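Heads up, one of the protein chains got dropped from this complex, but the rest are sitting where they should.
Order of writing sets the labels: A and B. Residues in every chain begin at 1.
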Amino acid sequence: MTTSLFGRDVIRIQDLSLNEVNHVMQTALKYSSALEAGDLLDVMKGKILATLFYEPSTRTRLSFETAMLRLGGLVVSVAEAKSSSSAAKGETLFDTGKMIEGYSDVAVIRHPVVGSAKELADGSGAPVINGGDGAGQHPTQALLDLYTILKEKGKVDGLTVTLAGDLKNGRTVHSLSNLLSNYKVKLNFASPKELAMPAEITEPLKAKGAHISEIESLAEALNDSDVVYMTRIQKERFADPEEYERLKGSYILDRAMVDAAKIGLTIMHPLPRVNEISTDVDDYAGAAYFRQAANGVPVRMALLALVTGMA
Amino acid sequence: MTTSLFGRDVIRIQDLSLNEVNHVMQTALKYSSALEAGDLLDVMKGKILATLFYEPSTRTRLSFETAMLRLGGLVVSVAEAKSSSSAAKGETLFDTGKMIEGYSDVAVIRHPVVGSAKELADGSGAPVINGGDGAGQHPTQALLDLYTILKEKGKVDGLTVTLAGDLKNGRTVHSLSNLLSNYKVKLNFASPKELAMPAEITEPLKAKGAHISEIESLAEALNDSDVVYMTRIQKERFADPEEYERLKGSYILDRAMVDAAKIGLTIMHPLPRVNEISTDVDDYAGAAYFRQAANGVPVRMALLALVTGMA
Partner (left out) sequence: MTTSLFGRDVIRIQDLSLNEVNHVMQTALKYSSALEAGDLLDVMKGKILATLFYEPSTRTRLSFETAMLRLGGLVVSVAEAKSSSSAAKGETLFDTGKMIEGYSDVAVIRHPVVGSAKELADGSGAPVINGGDGAGQHPTQALLDLYTILKEKGKVDGLTVTLAGDLKNGRTVHSLSNLLSNYKVKLNFASPKELAMPAEITEPLKAKGAHISEIESLAEALNDSDVVYMTRIQKERFADPEEYERLKGSYILDRAMVDAAKIGLTIMHPLPRVNEISTDVDDYAGAAYFRQAANGVPVRMALLALVTGMA
């Protein structure tokens, strides 16, 4: 069956309708069941995925490549694309897109510059998926985050979700809050004032009627949260180092905070974590961050199969 | 069917007889038709290609790897071979060839130093294909260039082909003029005097009776050209920077020049291009350079299958 996603590029999360997002979720659930049953799929037999990484991201690259292989497809990979001769000689990403279309059936690009995925897609006749372009978008991360909530909670509507930490600079939390605002969800934005969710994210959400609370205390936000999505606070983001020292501890989630939170709290993190979730949380049943990383595989399987019309 | 290419290394374009070149062309056309028909080939089932790249060349590496996968084969890849521990510790390429024979059925090497491909091949019992060795040879590029002329024009004999730009330093145009001189082709060499085709290339061609014109004006050369093969002129190649400034514009192909040229002109370029072909040429029907890049796949499929005896 082909769908409305057949032949489509996936550049920004907003480019997908709610129906399309739900179709991705259903397809991912189907593949997840197949993987758990040990089925060998040949959905993408003979198809080639090209992964073009202009900055390293082992997690994103491997999960796309594993997804393609689990579908029975094949992979060609450029893990260090920025040092490739073409890029060094000044080839445009549009021309690279023309090239990659000759070598593969679908491509994933990761690039430090906003808009890069779009430029590659403009050149390529084969579908292009954005694997993260700088401060821009990382739509497949948002989809796997949504999928994780769905898997862990069995639903999305009716939940209270807290996004915590550095909400100013995190493209992950921007895309996810955008995506979640399509559902009946209460969003808590828990961050130091200096690192609050920017107005260009919150204003459109409020205009859509999203239910949003901004709050400085993570501990307080956890009192009514079903899900908390942690991100890292980096010292270099603060103008005043003393402010960083004063605040950092309150955005580190440890077992005591989890035990004081609402029963059944699900804990998420895009990974890699450094110290923003203590390792004593790892064996808590609701610690979902490693499962979340693994969820990248079925979600990316779904996208790869849908945009190539093979799902 | 095995052929005279079975078990052979492909190091220099001159090592292939005209019959062998034509056999590669016929095999490439066969695989191209199969790809267009969507056939899944298993010609190389269970065979392994090793790609050893001591300098980056995304285009060459990916097109070889895609070629192997499209044949149903498998790939192991060293994209950054120069930083490998063996090379850093001073292992000879002969010893590396001995090693690679244990790990693969055929190998491709790219290396900045002339003669490297030969040295690897001397060590390896498995066939080795030269993917470019410095100022030396790049035989598979010449073969895909010939193949592109054949696909675009339906023939090679009787054509006038202009090679333009930096003819002094371009190994691509050296190999291609060598290869084309085996056919009934008129060759125009269009370049600044400082970057003219070297005598060690032109003399043997003339001795063979090749029909050659040397000309400074690209526009003039295009008056009777069926095909133009553009290459880039780099400022650092000129002793006198003012000479570069005076000349550079006349070797940039734009739409106006194309419209003034002989009707039906086919435009080729080994890519990546920087600015030597204006983007306003891209939607001209005879702009063949992106198709040329894609032609690397069937041509390399043909070579891989022929040298391993699987074609």
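The definition used in the following text is that a contact is a pair of C-beta atoms (placed from the backbone, for glycine too) under 8 Å apart; a residue touches a chain by one contact, two chains touch by 3 or more.
Predicted, not measured: the structure shown is a model, and the values here were computed from it.
**Student:** Quick one: say which of B:28, B:78, B:190 or B:233 touches the chain that got left out.
**Tutor:** Here the residue in touch with the unshown chain is B:78.
**Student:** Would you indicate which residue among B:60, B:104 or B:148 is in contact with the undisplayed chain?
**Tutor:** B:104
**Student:** Please identify which residue in A:79, A:164, A:268 or A:281 touches the non-displayed chain.
**Tutor:** Residue touching the absent chain, from the options given: A:79.
**Student:** Pick out the residues on chain B that sit against the missing chain.
**Tutor:** Touching the chain left out of view, chain B contributes residues 45-46, 48, 50, 74, 76-81, 83-91, 95, 98-104.
**Student:** Tell me which stretches of chain A touch the chain missing from the display.
**Tutor:** Within chain A, the residues touching the omitted chain are 40, 55-59, 62-63, 65-66, 69-70, 75, 77, 79-80, 271-274, 279, 290-291, 293-294, 296-297.
Rule of thumb we're sticking to: only the chains that are shown with their structure count from here on.
**Student:** When the C-alpha atoms of chain A and chain B are each averaged to a single point, how far apart are the two points in Å?
**Tutor:** So the centroids are 40 Å from each other.
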